[in-house]
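Below you will find the structure I want to go over with you.
Left out: one protein chain. Kept in place: all the others.
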Amino acid sequence: MADDAVSAFAELDHERSVRRGYPEAVYCEGKTPEQVAGIAAAIGSRADPDGATLFTRAAPPHAKAVLGVLPDARYDADARLLAWPPRPPEPTGGLVAVVAAGTSDLAVAREAALTAAYLGRPYELVVDVGVAGLHRILGRLDLLRRARVVVVVAGMDGALPTVVAGLVPAPVVAVPTSVGYGAAFEGLAALLAMLNACAPGVAVVNIDNGYGAGHLAAQIAAPAAA
Amino acid sequence: MADDAVSAFAELDHERSVRRGYPEAVYCEGKTPEQVAGIAAAIGSRADPDGATLFTRAAPPHAKAVLGVLPDARYDADARLLAWPPRPPEPTGGLVAVVAAGTSDLAVAREAALTAAYLGRPYELVVDVGVAGLHRILGRLDLLRRARVVVVVAGMDGALPTVVAGLVPAPVVAVPTSVGYGAAFEGLAALLAMLNACAPGVAVVNIDNGYGAGHLAAQIAAPAAA
Amino acid sequence: MADDAVSAFAELDHERSVRRGYPEAVYCEGKTPEQVAGIAAAIGSRADPDGATLFTRAAPPHAKAVLGVLPDARYDADARLLAWPPRPPEPTGGLVAVVAAGTSDLAVAREAALTAAYLGRPYELVVDVGVAGLHRILGRLDLLRRARVVVVVAGMDGALPTVVAGLVPAPVVAVPTSVGYGAAFEGLAALLAMLNACAPGVAVVNIDNGYGAGHLAAQIAAPAAA
Amino acid sequence: MADDAVSAFAELDHERSVRRGYPEAVYCEGKTPEQVAGIAAAIGSRADPDGATLFTRAAPPHAKAVLGVLPDARYDADARLLAWPPRPPEPTGGLVAVVAAGTSDLAVAREAALTAAYLGRPYELVVDVGVAGLHRILGRLDLLRRARVVVVVAGMDGALPTVVAGLVPAPVVAVPTSVGYGAAFEGLAALLAMLNACAPGVAVVNIDNGYGAGHLAAQIAAPAAA
Amino acid sequence: MADDAVSAFAELDHERSVRRGYPEAVYCEGKTPEQVAGIAAAIGSRADPDGATLFTRAAPPHAKAVLGVLPDARYDADARLLAWPPRPPEPTGGLVAVVAAGTSDLAVAREAALTAAYLGRPYELVVDVGVAGLHRILGRLDLLRRARVVVVVAGMDGALPTVVAGLVPAPVVAVPTSVGYGAAFEGLAALLAMLNACAPGVAVVNIDNGYGAGHLAAQIAAPAAA
Amino acid sequence: MADDAVSAFAELDHERSVRRGYPEAVYCEGKTPEQVAGIAAAIGSRADPDGATLFTRAAPPHAKAVLGVLPDARYDADARLLAWPPRPPEPTGGLVAVVAAGTSDLAVAREAALTAAYLGRPYELVVDVGVAGLHRILGRLDLLRRARVVVVVAGMDGALPTVVAGLVPAPVVAVPTSVGYGAAFEGLAALLAMLNACAPGVAVVNIDNGYGAGHLAAQIAAPAAA
Amino acid sequence: MADDAVSAFAELDHERSVRRGYPEAVYCEGKTPEQVAGIAAAIGSRADPDGATLFTRAAPPHAKAVLGVLPDARYDADARLLAWPPRPPEPTGGLVAVVAAGTSDLAVAREAALTAAYLGRPYELVVDVGVAGLHRILGRLDLLRRARVVVVVAGMDGALPTVVAGLVPAPVVAVPTSVGYGAAFEGLAALLAMLNACAPGVAVVNIDNGYGAGHLAAQIAAPAAA
Partner (left out) sequence: MADDAVSAFAELDHERSVRRGYPEAVYCEGKTPEQVAGIAAAIGSRADPDGATLFTRAAPPHAKAVLGVLPDARYDADARLLAWPPRPPEPTGGLVAVVAAGTSDLAVAREAALTAAYLGRPYELVVDVGVAGLHRILGRLDLLRRARVVVVVAGMDGALPTVVAGLVPAPVVAVPTSVGYGAAFEGLAALLAMLNACAPGVAVVNIDNGYGAGHLAAQIAAPAAA
């Protein structure tokens, strides 16, 4: 499908990579697989993209549609993330540490880590270090203190980012998740807790927004020339 | 003023102490000083109260009105608490540890501690041990582990109760406070965080409800015969 | 599956039983059956657990996955609770009374009662004693007054805990449920009512959090040595 | 001031009494004392009003302004209610019982009772019978069962109306009040509890709306010919 | 099934009809069909019920289960209401007018009307008279003014009850419905509008609570001896 | 089906077109396909409708039911809109520009555009011009400045209407959509942003209400004689 | 004060009148009187303004500060609006009808009417025609049907705009006000009702935003050449 046809429902932003320094992402939720496939075809027809395009919040039907058009795209079903071309760039800049409070937060953490990787940063992923057992996060202080930025992913009470921010000099990008029930209100409790972190140095993104957190982390940890 | 006159606006509950095991409290907010004075007079005219009556959320005009009727009552302005008779009973039962995350949470913590004392429990008060500097709460573990119940008072992100509950075997009574601004929404953020504590063993009371927390703590730490 | 493999997505907390006095629980919601099975295998490979591990909010697929690994685990489908080893310890400590306002609240009440049992407490369960027919709860006063702690489970208007707290000397652990519709707002109405109980002595946990209530009750009713 | 001048800011509804069977009320909040005085003058200039006009939520400055124009008007400062002519009609119809959970709810209860009286009903007022001490409301069952309608005024947990509705055959008009703090959210907790009353027969009006409750009660208890 | 077995999950309230003057209702939502069938069997085994028992919010599986036990029960699928015995009593008392703003509100209106009928009142049902076309409601004024009580069922903006209340002397029972989308917030918009009706005489029940509205209407329109 | 039968659940408003100048619309959500088909039949039986009737929020089963009765009706599945007769009138009046921030907002934008067309206005549709790439909307300024009214459809942050309103003299009708996740709260974030637009000239309609926006736009852009 | 000094805290937008067709407005709330005076001075120093500048939500101290700089400015204290130069332009375009539901809504209605006047439109103001007495609004139909746009200002239940929109062909700009108490939630109830108006043709602006409504009305009623 050519750009002409795509322009009926999408306005591609080819120069964004130039203007912003980071390639475009396609938000799949709320789009039909056909629409996403059309966008994928238009992207595939461009010569020399200067970085991978990411398709975020891609459900399996979206993935199938994109892989029909760009067969070598990489799909991470947990993170609901598609990338094309499939290989991330060589990592440059500072370390991005991604920390998930619980196993249930892993999918969002993975989305953040992969996004940072595709935007060119080295990363490490730490899982299941919630505040109910402090020794777990304290046991990873060495890693956390080496990071240029720490992404902390947590649901329920959202208490982990403030604890981490009190322990490291790097900025913390906090991602509330919809993990929990009842008065968790689909992530609202964690979101509010993070916005009110009593330690300074906590930046908050939308609930379950692993992509946004990874993007921010990549910008913060960008090499000096960026 | 006799009970007769008081009955126009208040129905005293003389037997509550017998029925419940704990004496009555008078909630002053929303009552006029005159109404509170009338209630105080009725209480003062009873013979042999088996415990102190507490007047909670008592503003200075309430205090003045009560002291006009019961001159030996004790008023703690920080805790907004009046007690009559002024001396708490001899402490029995387990230790009540009361922990305030920040200096701004002190008034509510004090209300909890005094309530527990007037209901007959020994208590200790620990202040300014918020999670932004973990070493502060970790430095008090000995005390916390000696307690039969820990009352934890915190505003903003409300993260301290879940951290404490992960460290001690005793139940934690969590009191969210209205300390904070913006997305703290007058204590809502802390309240939700506490209800979603990822460590079990956290019981929550209303925002700024130091009295309720102290009462619960006194019940939990009651001696075996209670 | 060995701990090594599990550590990719979960950080086991083997010493928690030592540190806290109560064994660990695994929150299943938001985890895949495979993840839960992996955790179960790791738990099964430990020698001499000093108490049953509970798997909470376990849907049938979680149960099936765990039973594949720990065939003698016990699954209570109503309470969505798995326990392994399957036998609760000999009960010690005070009586835990669990009260459900309506039949629809029974599943949550059962989760609370079983949790208390697996944490070592004797319990009794009372059902369908909502405030719309006061004689029902008044008819159980003898039982309620024998309890060291009363767990009260109620949806809709959430009025039962405050009524019970006014009748007994023991602390009340109130569990709002999502039973109701419209302005019940999935349990919010009951939650707010319980937080504003006009009788003191009411501790609130998250909506539908039977596990948390049972855990708190077990801590409150713990024998003196605990 | 003549109707002509008043018509610049108010459109009087002279026929309402004819059309609806009940006289008009003037909502004072948000109006200046001058505006209210102008309306009062217009009302005073009419011949033969077939019932008292009520001025609701009238602050002292409103009262002063009205009394300057209609010197024999009656002002009840607690209920924030002005009535002119000052004498209520002879009571007809069924009994309106007005019940206030606590002393702090008295002002709203009084507004309801006086409204019912000015609309022509006999009433009785019962105070401080909250559910924390059930014997208090149970002690008034005879009165409550004689009533054609019961108005129940309560803040905090708003539990009283559902308890009363479970005890009497008459419909209950429930008035949540803004009494309370924290998670009472200015009466929201009580409002939601009342809307979710587990006993049928509970009709809810706006928070602190004693006038509306009294009006409804007067309609419900109207004599057969109404 | 005998009462003995039922008592494991439900406490029947046989005397409620005597105490309250109206028979019991069984709320089916949140109960399993088996539980509901057990309750139905217990009800069927009683001699001489003095009125029909209603099963509210009964989904088809509930209906099937009850009809298996009480084959002559009547099920109205639109209103989700089961009644046994199937015939309503002879109507006595005043007329209950039930008004639905739109066709989408019909199911709730029908639940209200049938409830009033089973509690012994005559009723008339008026549909699709929303305020967007005022001539429709104005064309029914004769009927509305004959009613002892008017039940008004409306979603979206919830404007109809206040318009009706301004036109008739009878009290209005307003039922917000979850009809609408977006900022209707599942009936919240209509609920708030009704609570703030600028005409007095509007009593509000829970969103979609046709049963509650019909019950209230039956109480309000009860014959003098009730 | 004749009007007689329909009147059991719907009160047609035949004169609305005369009274208001615009034909009636039938809101399908919450109605059964059978009810909608009945209404369609009644509409089809009228002589000389002076404009197309629209069926809004029509799911495929509604469409099938209507097409069974009015086989030449036009169904736009994206916009969930049915129209009969199928041809819009000749366009008159000013240009309606409809702008969708993202591809995911297209369905709502299309509903707005088609509604304006069926109410007689010329329109142009512009897609995927969100504020994250300002050059896209700036590239369409010529079109936007020719419009008599601009409908702007946006989800997530809802920032586009305020940007457009700052660039054109025409009024902007802003339609928040439920596109987004987490703290988008089903369109609430966009709705609030639009209500607080810092540029004047922004009129807001309900979330996802393309029909309402198209109707308003048609009224605003009506020819002078309207 | 020269533009130079002002640029420390405000960036004037001199060309807005050219770009948008309407002059600039200065939002005073949240600015100090000194800041507003500085802006006023900068505006006064421009030659040939092509229309009046409005200062909105101007409290008396703001007014005093502006009048110190621009002594011939006009201040309307009710509407909290300052205008300079003080005379509105000759009215052109269609009639703007401004309708206030109650006397308490008058200040916001006045702000809307004056804004429309200063932007060049003829207007008429109608007061106290709320839906509780329908004859009042029905008595003004002639005027309403002559208008090119109707601004409807209402608090509490916000029911008036939907009623008006059902009666006239012109678009309705609905302004919710913060008039009311309790569950009015500072205008939220009226706002939601208006967003869910069951009649099409209702455009909503922010709570109490008379300026925005007047501006929109002026744009909608602009003469053909605008």
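We just call them A, B, C, D, E, F and G in the order they show up, numbering each chain from 1.
Here is the rule we go by: a residue touches a chain if its C-beta (ideal position, glycine included) is under 8 Å from a C-beta of that chain, and two chains touch if they have at least 3 such contacts.
Being a predicted model, the structure only gives us computed values, none of them experimental.
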What shown chains does the left-out chain touch? A, B, F, G
Of the residues listed, F:Leu54, F:Val127 or F:Ala193, which one is in contact with the missing chain? F:Ala193
Touch as defined at the start, partner being the missing chain; which of G:Ala41, G:Leu54, G:Val153 or G:Leu191 qualifies? G:Leu191
Considering the complete complex, of F:Gly30, F:Gly102 or F:Pro171, the missing chain is touched by F:Gly102
Residue positions on chain G contacting the omitted chain are 8-11, 13, 15-16, 27, 29-31, 35, 39, 57, 176, 178, 186-188, 191, 206-209
Where does chain B touch the missing chain, residue by residue? 102-104, 106, 127-129, 132-133, 136, 155, 179, 181-184
Touching residues of chain F against the unshown chain: what are they? 101-102, 130-134, 138, 156-159, 162-163, 165-167, 180, 182-185, 188-190, 192-199
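Heads up, the rule we're going with is that only the chains that are shown with their structure count from here on.
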Farthest chain from chain D, going by the mean of C-alpha atoms per chain? A
Centre distance in Å when chain A and chain F are each reduced to the mean of their C-alpha atoms: 35
Listed in rising order, chain C residues that touch 2 or more other chains are 102, 132-133, 166-167, 182-184, 188, 191, 195-196, 206-207
Chain pairs that touch, as defined at the top of this document: A-B, A-C, A-F, B-C, B-D, C-D, C-E, D-E, D-G, E-F, E-G, F-G
